[in-house]
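Only one protein chain is missing; all other protein chains are in place.
Each chain carries a letter (A and B) given by its place in the written order, and its residues are counted from 1.
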Amino acid sequence: MNGLARRVMRRPAAVASTTWLGLVLVTAVGAPLFAPHGPLDQDLNHVLSDPSSGHLLGTDELGRDILSRLLYGGQSTLLGVVEALLVYLVLGVTFGLAAGYLGGWVDWVVTRTAELMFALPGIIIVLVVLSVFPSNLSAAMITFGVLGSPGLVRLLRAQTLSVREELYVAAARVSGLSRPQILRRHVLPRMISMVIVQAALFAAIVVTIQAGLGFLGFGVQPPNPSWGGLVADASNVIDTDPWMLVPAGVPLVLTVIALGLLGDAIRDAAIENWSLSKMAAPAAGVTARPAAAPDTDTDAGVPASDGAALLSVRGLSVEIGGTPVVQNVSFDLMPGQTLGVVGESGCGKSVTALGILGLVPGGGRISGGQCLFEGKDLATLSPAELAAVRGSGIAFVSQEPMVALDPTFTVSAQLAEAVRRHRRIPRRAARARVLELLDLVNIPDPAAVARRYPHQLSGGMAQRVAIALALAGDPRLLIADEPTTALDVTVQAEILALLRTLQDETGMSVLIVTHDWGVVADLCQRAVVMYAGQVVEHADVNAMFGQPYHPYTQGLLAANPHLAVEGEPLPTIPGTVPAPSDWPSGCRFSQRCPYATEECSAGPVALTRLQADRLSRCLHTDQLVLEGGRR
Amino acid sequence: MTTLDVRDLTVEFRQGRSRPPLRAVDAVSLQIGAGETLGLVGESGSGKSTLGRAILGLTPAASGSVHYEGKDITRAGLRERRALSATMQAVFQDPYSSLNPTRTIGQTLAEPLLVHRRLERAETVEQVRTMLDRVGMPGDTAERYPSQFSGGQRQRIAIARALMLSPHLVICDEPVSALDLSIQAQVMNLLADLQRELGLSYLFIAHDLAVVRHLSHRIVVLYRGQVMETGPAARVYSRPGHPYTEALLAAAPVPDPEQQRARRTARTATTLAPPNTGGCPFAHRCPHTVDRCRTERPALRPTGDSGSAVACHRFAELHPSPAETSNGKVPLV
Partner (left out) sequence: MAVFRMVLRRLLSSIPLLFAVSALTFVLVSLVPGDPARTIAGEHATVAQYTAVRLQMGLNQSLPLQYWHWLVQAVHGNLGSSLFSGEPVTQLLSNRLPVSLSLIISGTAVSGVLGVALGLFSARRGGFMVKAVDGLSLFGLGVPPFWLALVLVEVFAVKLRWFPAIGYVSPATDPAQWARSLVLPVVSLSLGASAIIAKQTRDSVLDTFNKDFIRVMQANGFSQRSILYRHVLKNAAIPVVTILGVVFVSLLAATVFVETVFAMPGLGLLIQQATLQHDIPVIQGAVLYITLLVVLANLLVDLAYGLLDPRVRAA
């Protein structure tokens, strides 16, 4: 809680709001001390006068000091807010928590009641109450608190339900904590900031409504002052003294705005603690960058771009938010070939693939290198030119099939749009083509599936549809970002078989990003291994599996449970991957490498060509080969 | 005495007014002895996680029984569960949501101690530190928050939490599935070491047969809530008895290009799944299906091979014993 308060106070808006609200609170409570005049003191010689030393905000039509009336009026505002807020919080928290955590019939009753109350037009009911208990502001405020509580109930219930499903609550239950203990230790702390935010916003509404009621003549009766009443007074003399509207209304406006700002500040401060860094801007496309020569200094071993290659990447570097994530990546992909980009999380493999397409997430950008696709450098194309290449030249399949399709359109609608984007054909022809595509990806009963919505498909089928979408433009290169990771192993096998068949039939190349060596063994002819943003090995797959040329590759292959020996511990790579901010200037793998020497950390290690088709970023490959296998 | 004895456990979920309830776990039986690891394998929808949760009391059982160290805990109330939690613990799959992000590691690890043992603050801190050390985490871990650690590190912390009360049985629900390969290996070695040191039993739930095989003594294969096969880990892996186990093994790609390409031909077809009609749940995908498979649910029968059992009508046909083979009969698979 202290941490939250500190974070909130770091925001200028919160400081300003708290100052103003504090001022209002102090002066209202201490009105007898601070007010220069009594609230009912009349001075008929100075009616409707302008601000002066005696009356800082002027006087009203009976010569009463406006400032004093404001201060005393604040008391009824304060009282009203406290009453409404208390009722709101007590009812909202109790029923929201009960409904969310206890579930069952308690939840049912609370939800139905809340729904009913939501539909009640609040102000009308308050007016009815006022007609029954005239000028009883407390009754009105309590009613308003009751009518407002369903909002809090609904929010708290939703929050409790979601927290209840969190694994750490399950872990607490397994540890034997009782329900009240779990509520107190795990559920409530998450709620507190939300409750405070809602309280601030509700208070803002209460102040407005109360002023409104005062304006209409309900609540505090004249001659006693209230903020709403002051506005009513001002409206009465609007012809002779329109300026009275200002002191009557501005404190009201400022208070409500202050409460709103405070609520927002608390909300932002609460999330920032445990949310990941926010994406700076939507990935609306890449910014074209003038062509620069690829940095060949550190990678002397990399051959020049192969003219026959479909895709030739040289020295590709990508930054996200100013931090380099991918550095100096180079490889060639021939027509009809499958290349695997392999590595663990954080190595930069996905970013590389997205970088080729010009769609780096999180507002990132290509900071160097070139991606020659059929001779054109993708990194230098304008957004329009790039859009022309996407879909028809290069297509994309992503990892999570269930979120890869627009949930609000049918399969047929989306596929038809893809088809018509690349071919100018009438609707009927497009629909026929859609069925052809679905058939191409081995979907049984294409007509029925075409009519469905994405949420009605299983994971495997959704991925097939996503592949069909990618194929709509007859691409020459398909980039697949971990296409089978989210699927069951039997479904995975079918998708891999499908990709192989498609490749045989259409002759397209595939760039597949994966962490699964089995997938590499199944699908790829060549592979690129990435570690900490760099390429560490590049070779033919058979050769690489037979004898890796980099200690990381060797370590990964050995750590595979498939090769485990019963009774012996699995060979592991000690330590963890360094984060981009911790990348050493020497070999990034040296701290975890069994072959490391001082030389390795002395300076950057270049990617060297060891044989016709094999590259490795290691100074000790010969030693590795000599020792042949596990260490 | 068996540590965990599950008999015919069934867990159902309601599916609205018009449809029959979903049987996530359908009459499953299994046993785990002291110091033993039982691997529970299945794909999504197999009910493996639900089974784990039912044993832990997080999900109610519709029928059947769960006996723990002799006592029937199937419908244990809150007080019993509390006592149980001192000896039966869990490690969950998602390292990112299994630790409360707003509490320090120290507070999270101290929690089980709070409930069960009234210790002095100094003692609690000491025990927390010892446990963190045991799982290979540095000393200052206790003061930091989960967001400052990687997935693998958080999983170690989760294991430390599970061990705070020196349990006898730890239910591991896909503990390494969300981790990178190299980290996976580290955590698996840690689990194996701890088992040896502390004599723990594990119920190891996973979808990857290779992972399960490495750590388990015995394996149970689940499909659609029903047991398809059980047996010693090595045997299930090298000589599967049930067509589904075979399919699982055939589908998982091996990191060996030549082997993988040779295996391509031995794959089963479509995965479109119609609802269960009362027969064998695998009938619609099995290459050996006959009429009986679609109408009659096969019982789990021992195969005579050291503690193995298979639920398949055609097991005897498809896997004739060596004596029969020598008579000239050719195995079908």
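Going forward, contacts are C-beta pairs under 8 Å (C-beta built on N, C-alpha and C of every residue); 3 or more make two chains touch, one makes a residue touch a chain.
Being a predicted model, the structure only gives us computed values, none of them experimental.
Colleague: Sort by label and list the shown chains the missing chain touches.
Modeller: The chain that is not shown touches these displayed chains: A.
Colleague: For the chain left out of this view, which of A:4, A:40 or A:123 touches it?
Modeller: A:123
Colleague: Which of these, A:162, A:408 or A:597, touches the one chain of the complex that we don't see?
Modeller: A:408
Colleague: Looking at A:249, A:335, A:569 or A:584, which residue reaches the missing chain?
Modeller: Here the residue in touch with the unshown chain is A:249.
Colleague: Specify the residue from the set A:161, A:359 or A:610 that touches the hidden chain.
Modeller: Of all options in A:161, A:359 or A:610, contact with the hidden chain holds for A:359.
Colleague: Please give every residue of subunit A in contact with the chain that is not shown.
Modeller: 116, 119-125, 127-132, 204, 208, 211-212, 215-218, 231, 234-235, 238-239, 242, 245, 248-249, 252-254, 256-257, 260-261, 279, 281-285, 354, 357, 359, 361, 383, 387-392, 395-398, 400, 403-409, 417-418, 421-422, 453, 455, 466, 469-470, 472-473, 479
By our rule, only the chains that are shown with their structure count from here on.
Colleague: How far is the middle of subunit A from the middle of subunit B, if each middle is the mean of its Cα atoms, in Å?
Modeller: It comes to 33 Å between the two C-alpha centres.
Colleague: Which residues of subunit B touch subunit A in the complex?
Modeller: Against subunit A, subunit B makes touches at 43-44, 53, 56-58, 78, 81-86, 88-90, 92-94, 97-103, 108, 111-112, 115-116, 147, 150-153, 158, 161, 165, 180-186, 188-189, 192-193, 207-208, 210-211, 213-214, 234, 247-248, 250-261, 264, 267-268, 270-273.
Colleague: Sort out for me which residues of subunit A touch subunit B in the complex.
Modeller: Counting only subunit A, the residues touching subunit B are 166-168, 170-179, 181, 185-186, 189-190, 273-274, 344-345, 444, 458-461, 488-494, 496-497, 515-522, 541-542, 545, 555-557, 559-564, 566, 569-574, 576.
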